[in-house]
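Not every chain is included here, but those present sit where they belong.
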Amino acid sequence: MSLIGLATDFGDSVYVGEMKAVILARAPAARVVDLFHSVSPQCVLEGAFLLSKSWPFFPEGSILVAVVDPGVGSDRRILAVRAHRRTFLAPDNGLLSFISKSDVEDMRVVENRSFFLPHVSATFHGRDIFAPVAGALAKGTPLAKLGRRTSAPVRLSDLSPVRRAGGLEGKIVHVDRFGNLVTNLSTRHAPRAIVAGRRRFRSAVRTYSDAPEGRPVILKGSFDTWEIVVKNGSAAHFLKLPIGSPVRQELS
Amino acid sequence: MSLIGLATDFGDSVYVGEMKAVILARAPAARVVDLFHSVSPQCVLEGAFLLSKSWPFFPEGSILVAVVDPGVGSDRRILAVRAHRRTFLAPDNGLLSFISKSDVEDMRVVENRSFFLPHVSATFHGRDIFAPVAGALAKGTPLAKLGRRTSAPVRLSDLSPVRRAGGLEGKIVHVDRFGNLVTNLSTRHAPRAIVAGRRRFRSAVRTYSDAPEGRPVILKGSFDTWEIVVKNGSAAHFLKLPIGSPVRQELS
């Protein structure tokens, strides 16, 4: 039976509990794992980044359900995508930006109401559509039954950095519970410097314990991107750079 | 094996972890699901509301364990109730107000200490009584073994709105992680207006994305009650109305 990962901006809330109840009522043997719920309310960029980095740790055959959904109840579509030997279920708002066209084995618009809860609210599709559809998928329902094939998902323009003269323009895409500021600048590129706000970081430390006390530094984070951190402190508190803030990587 | 839903005000804490360990030590095959833990500390009204709205999503045969328990260690009773083809376990403080007398198939005072942990603290019955009893129920222990039959649970007077001249008097009963102010006023009744604090809401939007930016509006929430929301913001922050605040629904 499939492993189902839940990724939302619902925080610690009854909304996640209701989704799990609906999934398990449909697929009693499914295993449901909380992937994350701490995305800033309605921040699709942060959700897309975290999902793009964490899905590979799920085994093949897993179902990843992502609900960061400010457009709930509007005419935004819901997508079910088979890619990378896993199934992704998400609103078509950029959450699945990391899936490139060539990765897609099958992509469907979720529209077959026979898989939804009998009463669908206008404000909580996580419970009324995503959860019962995930339960159906876990029980082996073929993707093709969910709706018509489609091929053009919405993509976020700012999930990946863009090349500018002499470097890369990226963003802060996640602030973790330690206050580390996570960028989308890949650590594959050794930077000459990283510029965030009015600060310029020239040399990186390797671990948190190598960092000086009370001063922001950069390191290679566990998402394989550059992070700004303060040892025994919060870089978020120190630098006051919210998610979406630009960061620049000067390449040598 | 039964599905067990846990509903508490323990937040993200070791208290929930200890309850799960005790349940699974007694009933290794049980499935435990977090229903909610984010109820405001000791707020029975909020817990009762959320439980009343979320239990129907659990499949028949589930066990719902609710621990919002400011009276822990006092002489308040603990109830085990069979109703709606599910089993509910909760302190007798109003959490089960939504169960009407005619719904009850069996109701017991939980008092048979042979199902408790050997050492029962005065401050954490969730771990020492509720969890091991839930484990016993999951393994098939008949309700009748837990204690004597009873029939008069404590009921909260303010969980449901009351009728007043020209309308209904309700309350804010939940503030969710998005800052939405959830009332107990049913959306079955179309209001002429809803009054909260010094504001009067006349027309409702259908979805969050239909709402104007930065101004509180009402919409039909996923609990089938009216909610006050601010798009891309927090109605709780905006209106500063805590749980328990009165709201009035003028009926047309």
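Per-chain numbering from 1; labels A and B assigned in written order.
Please note the rule applied: contacts are C-beta pairs under 8 Å (C-beta built on N, C-alpha and C of every residue); 3 or more make two chains touch, one makes a residue touch a chain.
Remember, it's a predicted structure, so these values are computed and weren't measured experimentally.
Copy number for the full complex in this structure file, with 2 chains shown: 3.
Simple rule for what comes next: only the chains that are shown with their structure count from here on.
Here the CA centre of subunit A is 30 Å from the CA centre of subunit B.
Listing the residues of subunit A that touch subunit B in their complex gives 10-18, 20-22, 24-25, 28, 32, 41-42, 70-74, 121-124, 127-128. Residues of subunit B touching subunit A in their complex: 3, 5, 7, 11-12, 31, 33-38, 50, 53-54, 57-59, 62, 176-178, 206-210, 219-222, 224, 227, 232.
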